[in-house]
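Heads up, one of the protein chains got dropped from this complex, but the rest are sitting where they should.
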Amino acid sequence: MIQEMLQSSPGWFNFIFFFIFGLVLLLVVLGFVTYSILAERKVMGYIQLRHGPNQLGGRFGLLQTVADVLKLLLKEDIIPKMADRPMFILAPVIAFAPSFMVLATIPFTDRFQFADLGVGLLYYVAVSGLTVFGILLGGWASNNKYSLLGGARATAQMISYEIPLVMSVLGVILLSGSLNLNDIVHAQKHGWFILLQPIGFIVFLIASTAELSRTPFDLPESESELVAGYHTEYTGFRWAFFMLAEYVYLFAMTALITILFFGGWMAPFGFLDFIPGAVWFSLKFCVILFLYLWFRSTFPRMRADKLMEFAWKILMPVALANIMLTAIIKSLFF
Amino acid sequence: MLGLAKGLKYTLKQLSREKVTYDYPNEPLPLPDRFRGIQKFYPEKCIVCNQCANICPTDCIQLTGKKHPDPTKKGKIIDTYDINFEICILCDLCTEVCPTEAIVMTNNFELAEYSRDMLFKNLEYLDENDDNVRQVNKA
């Protein structure tokens, strides 16, 4: 249905229709963010022999994040006197908007997708690259030295890791012969790409962790060095926007990994087809999400200079070699 | 990569282990008998010897005595006894020197107040503070 509407001529009806759909997705995503933050705190708590939030919303602290967000909204909005006001206000918006835009191309199930673009993967990578402007702007506009360092680090890191990220997916693209995410899922009917592309998967996982700037690559906001990195001076809902962008990216990236390497909504075996695709998708999604949370509670942080070395000297060549290997395999066996 | 995998294995194992946190404000903390908390003062035992005020490293104890109301008895009885918990470091020296064990430690430690003045505790407060009193006072 959405396909038809996309191709029909523009009009008010279409606009309202898409607006409402977008709003629904936003609410779904917000719900996810709420509970992924809770999940993060719970998983980290359990790994660290604590209970995590358990006061608000029953034994499992189900309303804790809601309360946190409410508190953020009620907070006084502070803009430092020496900050660059327009940029300071603009930065969280720039950081957040692309994170929501990328969700449009992700096929959550075979029917639930907003825009079935021919170059879906390329669109994802390109748009997600925009966030770094928001972060750099925020770091610069705060007029705080820690923020500036954090912003500079974030820019350097995200730009360098985007390259191995894209390179590692090229293997998948070679095998499926398409940039369309739907086609990529359909190409995994007989075997997930993680089995055909183990090296690609590992490189992608590492690079995506860096893209999301999560431990062990959380340098832009490394608490023990830069206090809070680029959002040191942000409070209240502006800060919440940065956080939101981060978690929406986590959502999008996890969904992307599910699609690229774990067969998206498809059941692992043909006889399990009776279980709906949404269930399979969320199952795989949760496993990958747990992986990120697990990494975060285990690893120390990398060092800034080693981080760049790692991206350019190790991940890049490995990703390139992976493309070579895939091309050879593809031309010999397929 | 092996080291990373080992670490991941270790954290995964911790996932199902027993939690180590206390459910503190809901359940009182289990504290040993020797714990040094807010002092309990027995006015009837005090002989106004001033040793506690002298030994106090931070000078937080102030006391005054008065003549014994019964003229047949010698000595003094306590009139006022104040401990300033803004500067008391709960070092236990006052209870150590007290010859009659008129001042002893308890297991109570919750001293939070809304005003600094309220940390100035007088004789009545210290007398009423009579739960969780330390059993053994001298080694």
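Quick notes on this one:
Labels A and B are assigned to the chains in the order they are written; within every chain, residues are numbered from 1.
FYI, a contact is a pair of C-beta atoms (placed from the backbone, for glycine too) under 8 Å apart; a residue touches a chain by one contact, two chains touch by 3 or more.
Everything below uses one rule, namely that contacts and distances are computed from a predicted model.
Per its UniProt record, the hidden chain corresponds to "NADH-quinone oxidoreductase subunit D" from the list "Tryptophan synthase beta chain", "Glucose-1-phosphate adenylyltransferase", "Sarcosine oxidase subunit gamma family protein" or "NADH-quinone oxidoreductase subunit D". Partners of the chain left out, restricted to shown chains and counted across the full complex, are A, B.
Among A:Gly22, A:Pro80, A:Gly129 or A:Pro216, the one in contact with the hidden chain is A:Pro216. Only one residue in the set A:Asp84, A:Asp183 or A:Glu225 touches the chain that does not appear here, and it is A:Glu225. Touching the missing chain, out of B:Lys6, B:Lys67 or B:Arg116, is residue B:Lys6. Mapped onto chain B, the interface with the missing chain covers residues 1-4, 6-7, 9-11, 14, 20, 31-36, 55-57, 89-93, 96, 105, 139.
In the full complex, chain A makes contact with the omitted chain through residues 44, 47-50, 145-146, 149, 215-216, 218-219, 222-227, 296-306.
In this text, only the chains that are shown with their structure count from here on.
The geometric centre of chain A is 53 Å away from that of chain B, both derived from CA atoms.
Residue ranges on chain B touching chain A, taken from their complex, read 4, 7-8, 10-12, 14-15, 17-21. Touching chain B in their complex are the following residues of chain A: 43, 46-51, 294-295, 297-299.
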